[in-house]
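Only one structure is covered here, and it is reproduced in the block below.
What you see is the complex with one protein chain gone and the rest in place.
Chain naming follows the written order as A, B and C, and within any one chain the residues start at number 1.
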Amino acid sequence: MADSGGNGTPLLDQLESGPWPSFVTQIKEAAKDKDECKDLLALLERSYEEKIGHWKHGGIVGVMGYGGGVIGRYNDLPEEFPNIAHFHTLRVNMPSAWFYTSDALRTICDIWERHGSGLTNMHGSTGDIILLGTETDELEPTFKELTDNDFDLGGSGSDMRTPSCCVGPARCEWACYDTLNITNDLTQAFQDELHRPAFPYKFKIKCAGCPNDCVASVARADMSIIGTWRDEIQIDQDEVRAAGEAGLDIQKDVCMHCPTKCIEWDGKTLTIDDENCVKCMHCINAMPKALRPGKDRGATVLLGAKAPIVEGALLSSVLIPFIKLEPPYEELKDVIERIWDFWGEHGKNRERVGELMQRVGLGNFLEAIEVEPVAEMVAHPRENPYVFYEEYYEEEEEGEETE
Amino acid sequence: MADSGGNGTPLLDQLESGPWPSFVTQIKEAAKDKDECKDLLALLERSYEEKIGHWKHGGIVGVMGYGGGVIGRYNDLPEEFPNIAHFHTLRVNMPSAWFYTSDALRTICDIWERHGSGLTNMHGSTGDIILLGTETDELEPTFKELTDNDFDLGGSGSDMRTPSCCVGPARCEWACYDTLNITNDLTQAFQDELHRPAFPYKFKIKCAGCPNDCVASVARADMSIIGTWRDEIQIDQDEVRAAGEAGLDIQKDVCMHCPTKCIEWDGKTLTIDDENCVKCMHCINAMPKALRPGKDRGATVLLGAKAPIVEGALLSSVLIPFIKLEPPYEELKDVIERIWDFWGEHGKNRERVGELMQRVGLGNFLEAIEVEPVAEMVAHPRENPYVFYEEYYEEEEEGEETE
Amino acid sequence: MATATERKTDIGPPHYEKMLPPVIKKNYGKWKYHEILNPGVMVHVAESGDKLFTVRAASPRLLGVKRIREFADLADKYCGGHLRFTSRNNVEFLLTDDSKIDALIADLRALGHPVGGIGNQISNIVHTQGWIHCHSAATDASGIVKAVMDDLHEYFSEKEVPGKLRIALACCLNMCGAVHCSDIAILGIHRRPPKIQGGLNKVCEIPNVVASCPTAAIRPTTVDGEPSVEIEEEGCMFCANCFSVCPALPMADPLNDGVSIWVGGKVSNARSEPTFSKLAIPYLPNTPPRWPEVVESVRNIVEVWVKGARKFERMGEFIERIGWPRFFKLTGIEFAKEHIDDFKFAGLTYKRSAQLRQ
Partner (left out) sequence: MATATERKTDIGPPHYEKMLPPVIKKNYGKWKYHEILNPGVMVHVAESGDKLFTVRAASPRLLGVKRIREFADLADKYCGGHLRFTSRNNVEFLLTDDSKIDALIADLRALGHPVGGIGNQISNIVHTQGWIHCHSAATDASGIVKAVMDDLHEYFSEKEVPGKLRIALACCLNMCGAVHCSDIAILGIHRRPPKIQGGLNKVCEIPNVVASCPTAAIRPTTVDGEPSVEIEEEGCMFCANCFSVCPALPMADPLNDGVSIWVGGKVSNARSEPTFSKLAIPYLPNTPPRWPEVVESVRNIVEVWVKGARKFERMGEFIERIGWPRFFKLTGIEFAKEHIDDFKFAGLTYKRSAQLRQ
């Protein structure tokens, strides 16, 4: 097929065929009128030949007054690939839940065509619009045009990262709180923390409207906000029977999968022991027309997820079992700030909040951020007898406690 | 009530009333003609008054040529309690599964009446007959009479501890191997390891005839040998129905409790998917007349249990998923000796085998004792990406592996 | 009695076969099934059709020769001179003639030994030495066991409970009672850091003492000229390992020693896998001779389980089903900082999901 990259790219060419949309085709398309994309294509072909990457550690580059939002990148063969000698990416904060008007998208395209490679990631793993590759001199102009058009940069480095959320109430019947609104609200409330790295390390917030966790918050966010409810699951018995008649094996495919076996089907009626329901969503997922979450809705707030580097991966753990989430979210914001204060003071460099919690001990951490310990925070109480009892009696003043 | 202790023991006296048999009554009885028991009673009363024990660290005492079997003990008020100034215990190796003839018991009693307090524990937690309290001078004479009468001492200190087992084939229909025979065989085979501490720390062996583990081996033995089978559970369908008619709710009380849900009851026939049966014993326990373990019986060998001091408690973990156990148990003895060799060479002082396994890594441990790794040894494969890949290619000799 | 003269060693224990009754020798490994006939009484039926009746009696474990001889006499009278002890320190009489069972039980009762503890009943408490013989004890063993079993005896000799319930006691963190896997565990604890004795360096190797502390709370120092150690008290979690290696660091302290209560452990593989006990009550005072607070707490936990558990459900299985928050609610025990693990693997005990009973 045509080699629109300018250099021969026999290896990459093989990735243009096949049913799945090809990133190579995208780069080649862009390479038609962008020299940096020609070079990118050629450099990538080189990596495919040599089985090794050709990018170096990024230096500190960015826009005036911001510490984050740009990832500096330089290749290690600048003579051969001068047009991508520097090839920095901008992280542009996406609108909540990645909704766009066609005009908004075109605006981004126009700006990026003028100032950069014209290549993007829609979207990055954290959720940002990734504008993939430009020169240092173009950063400020790009930023100006973005802000002039209502867009701003997202996070990078040791700051609050761009919060993200699931589609939630915009399109999902299971949303237990307004994920889009809180995401936008927190992002706006913490602009300074987002743009000017001042934390020991990164801090991510992800908002899922229900326990299905469609933004993988429990695995990827330092603070995971997961919608839930505390009253009875709403049941439409007729629709349950309909689901059964439609071929769903309610006993096998629903009841047997219930983690606490608190749901029973006698062939006619579905009964749920809501007291033992752990709001896992399965029965609702299996019968969307018949079952709905309860009406007393809110969220569980969990803390501390991260990738493995370097002490091992963590999932978030329960901090607030249930909280009502209504604007302006003061209660939650207060907790967040108390966490940041303690972390800022006691966190080591490159120590995530989840690691700090474990290092100082959840009990001490809770004391520091003024949250009462409750049994919901643990899978089970301690198994080892090594309790740091904090007080003991002295002979002299029998009965009195001392530190 | 009468104070047969010689000293006033108002506190202990309160422990003579009530339906449960009283240890105080036992001591008082002995105190009638043993001064050391009078003193013991008085010292214990003192502890009850003061809420503190009065025993000191034990020194090294024992019988000639043995390093274990005796626990030295001295009280901290020798002037006041001269008759128990030293009050050592002997650990006498019990017969397998704690079976006795009345004569054997009387023999022990006669010996101990002559040479010690006349007080015992039937039995100690490891399984020994505990002869509770005598003087240093009496150790050797006691030992002589014991051996003259077919008894010998058990373990203490950093040696193999007295192996113990469940009642097994002697009285239990579920025994999957001969627990009494192997326990006696190993005890006899390793007399030197039992009597002369030469290990980094203690090593305990416990043999349970089936997964019910009636000697708590998985929690208390460095080597836990637990009977199991690998063919089909034997089912007597008539007896199953009978059990149902007798009032057992087979669906609820049996099937729903099955850990892998591999057992089904349709009201007439019980079917077991033996491939997914994990031999937990529950269904058999619930219907002893209807179900029996399979016929192809052997044991699972697990390694490493211990109490928490000081790195945390451990349960034993699978070393050999299935092994046939027939005298002379050569295969098992070889494994045990390979373990002891590696432990003896690489174990730190006071490091149990279970701790060593973790410190060097189960994979390396297996290599050292020449056992192939199998998936049965883990609950699940690793979750972290930190693999110590042991070989890599060098540019020069592409294709060749190097250490 | 034999009277050999030369010194015998390493002969090992007497062979078990010498101890087995004829009915067992005959049917060894050929038992077919068993049935529980009455509290503390069961029969094992062999493939041959032979029957072996077992009568299980309570024992304080600490027995004087007089009582043991009385047991031997009963064995002669009813069992052809055969008996055994169990892994929980009860005594079992083995009969072939069931007509003698009632008389045996009567004699045992007369001696003060209730019969029971078989099947779904609460059996004897595995326990340890305590103040009777150990230097390491933070509480007594036999006294608490006596008090608790006096209170629970009906569950041993009369009432049925949902499933097996194993209680164990250890008088210090060494856990000789292996309480770490019990339905209910009673554990003696210290709560005051070791008191450093003068002249420590005469009795102990200071480097060993320093090394013995898992939390590195012990540092070398000099006290009026003498080399000694100092202890950072906040760093002490009272494991007593330093005391184990150095007598000059006593931890026993009448004002602060006591017991903690643990629940939900098991060792059998039945239904759920073996698991450790978890902390229920961080501290109860030492109140000899009858430790009323401990007795009361254990009964409370037992009754919550008896009331709520499904058939065959062990304590831990019951709690797993209803959830820990509910267990604390039902027992009225307050969840506190002490319950939250802060040892090596602490993070793995945090609740890392949104699966909550709201």
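In the analysis below, a contact is a pair of C-beta atoms (placed from the backbone, for glycine too) under 8 Å apart; a residue touches a chain by one contact, two chains touch by 3 or more.
Since the model is a prediction, treat every value here as computed from it, not as a measurement.
K.L.:
Which displayed chains does the hidden chain touch?
P.N.:
Within the full complex, the chain left out of view touches A, B, C.
K.L.:
So which of A:Cys280, A:Ile336 or A:Leu366 would be touching the chain we can't see?
P.N.:
Only one listed residue reaches the unshown chain, and that is A:Cys280.
K.L.:
From the listed residues A:Glu311, A:Glu351 or A:Glu394, report the one that touches the chain absent from this view.
P.N.:
In the full complex, the listed residue that touches the missing chain is A:Glu311.
K.L.:
Tell me, which residues in chain B touch the chain that this view leaves out?
P.N.:
211, 213, 218, 226, 228-230, 259-260, 275-280, 300, 302, 304, 314-318, 321-322, 354, 357-358, 361-364, 366-367, 373-389, 392-395, 398
K.L.:
Mind pulling the chain C residues that touch the left-out chain?
P.N.:
Counting over the whole complex, chain C touches the hidden chain at residues 269, 273-274, 345, 348, 352-355.
K.L.:
Against the chain that's been left off, what residues of chain A make contact? List them.
P.N.:
Residues 11-12, 14-15, 18-27, 29-30, 40, 44, 47-48, 50-58, 64-66, 71, 73, 87, 89, 93-110, 112-113, 118-123, 125, 127, 132-133, 144, 147-152, 164, 166-167, 169-173, 175, 178, 180, 184, 187-188, 191-192, 195, 211-220, 226, 249, 252-253, 257-259, 278-282, 285-286, 288-289, 292, 307-313, 315 of chain A touch the chain absent from view.
Note that only the chains that are shown with their structure count from here on.
K.L.:
Comparing centres built from CA atoms, which chain ends up most distant from chain C?
P.N.:
Of all the other chains, the one whose centre lies farthest from chain C is A.
K.L.:
Which two chains does the highest number of contacting C-beta pairs join?
P.N.:
B-C
K.L.:
Roughly how far is chain A from chain C, centre to centre by C-alpha average, rounded to an integer in Å?
P.N.:
48
K.L.:
Which positions in chain A touch two or more other chains at once?
P.N.:
Residues 383-386 of chain A each touch two or more of the other chains.
K.L.:
Give me the residue numbers in chain C that touch at least two other chains, ranges are fine.
P.N.:
In chain C, the residues touching two or more other chains are 173, 175, 180, 214, 239, 253, 276, 343.
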